[in-house]
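Below: one structure in structure tokens.
For this depiction, one protein chain was excluded, whereas all remaining protein chains were kept in their positions.
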Amino acid sequence: MQTLEIAGREFTSRLFMGTGKFSSNEIMKRAIEASGTQMVTVAMKRIELDDEQDDMLGHIMSPDICLLPNTSGVRDAEEAVFAAQMSREAFGTNWLKLEIHPDPRYLLPDSTETLKATEQLVKLGFNVLPYCQADPTLCKRLEEAGAAAVMPLGAPIGSNKGLRTRDFLQIIIEQSGVPVVVDAGIGAPSHAAEAMEMGASACLVNTAIAVAGDPVAMAVAFKQAVEAGRMAYEAGLGAVSDGMVAEASSPLTAFLLD
Amino acid sequence: MNVKVNGKEVSVQGTTLTDLIVQLALPQNGVAVAVDNKMIPRTQWSDYILREGLQIVVIKAACGG
Partner (left out) sequence: MFSDELLKISWEETTERINAKTDADVRRALSKERCSVDDFMALISPAAAPYLENMARLSRKYTEERFGKTMSMFIPLYITNSCTNSCVYCGFHISNPMPRTILTEEEIVKEYEAIKKLAPFENLLIVTGENPAKAGVPYLAKALDLAKPYFSNLKIEVMPLSAEEYAELTRHGMNGVICFQETYHRENYNIYHPRGMKSKFEWRVNGFDRMGQAGVHSIGMGVLIGLEKEWRTDITMMAYHLRYLQKHYWKTKYSVNFPRMRPSENGGFQPNCIMTDRELAQVTFAMRIFDHDVDISYSTREPAAIRDNMATLGVTTMSAESKTEPGGYCCYPQSLEQFAVSDDRTAVEVEAALRRVGREPVWKDWDASLEASSFSLNGKNFSPNI
């Protein structure tokens, strides 16, 4: 399999993992290890002064893993830039999953604010990976703004519905000059394999692993699905049908004499 | 002198941001601090003199996708 390069860093695993919704840090840690992932998202929260401090990061940190802090919770570009600066200070990394969703119900990304924030954050030296609508034009705009990759959604976040935006993802993959990471909506390993077969650079999976009956086993399933899909893409998929249109009685090319 | 940390009233014993972090037994790493919505890099904490009524936010890592 070809290695994936984003912002100068190489990844041999094309499965990115989110850390939300696990029943315990311990299970999360084991799932991360089992998945072989090298890119893990984290969020930020205000410290509760009276609570005992858990060591969530300690369960993730490893030299093989690139931490991808997100800006979850921000509602516009201004808040995103502030969150990004906090994240760089807290985690000591320029990597950033930019997500701006003012809508608390479906958590759908705000395209206008996302583009605006990307432009500003790139200037501030961040490796910006924006979570965005599966909008091919927007993705080109984000690329021009300097995004290190684009992360279009497959379906509403957490819905596990698979690649509902398939036709648009296909166009994004075809046009993009930066890696395309399919984010949100991937509910089963078959969905991840499908995205990879289409030529996606990577998949980001969270809910489908975290809420599985056995998250560790599901992490392995996703690892294998992403690898299988990528290998199939690189190997060149065979004919789906034989692509032949029925012969008509009067051939179209009869005029060609030589 | 009182400030608000993550929305909670705190009576400050020292004078600088570093003093406050120590007082609250917060970790030095894996956190970021903002005062009145402006991020203060940790290199400036020891010089940052606190004033009455400042709004201080301290964040750290959390689980998320």
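Should a chain be cited, it is by its letter among A and B, assigned in written order, with residues numbered from 1 in that chain.
The working rule: a contact is a pair of C-beta atoms (placed from the backbone, for glycine too) under 8 Å apart; a residue touches a chain by one contact, two chains touch by 3 or more.
Everything quoted here is computed from the prediction, not taken from an experiment.
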Can you pull out the displayed chains that the omitted chain is in contact with? A
Sole contact to the chain not displayed, among A:N25, A:Q133, A:Q170 or A:S190: A:Q170
Hidden-chain contact residue, picked from the options A:P63, A:P104 or A:P251: A:P251
For chain A, enumerate the residues touching the unshown chain of the complex. 140, 170, 174-177, 236, 238-245, 247-248, 251-253, 255-258
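Everything below uses one rule, namely that only the chains that are shown with their structure count from here on.
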Computed distance of Cα centres, chain B from chain A, in Å: 33
Which residues of chain A touch chain B in their complex? 18-22, 25, 28, 41-49, 53, 56-57, 69-70, 72, 82, 85-91, 157, 204, 206-207
The chain B residues in contact with chain A across the complex are 5-8, 10, 24, 26-27, 30-34, 37, 39, 41-42, 57-65
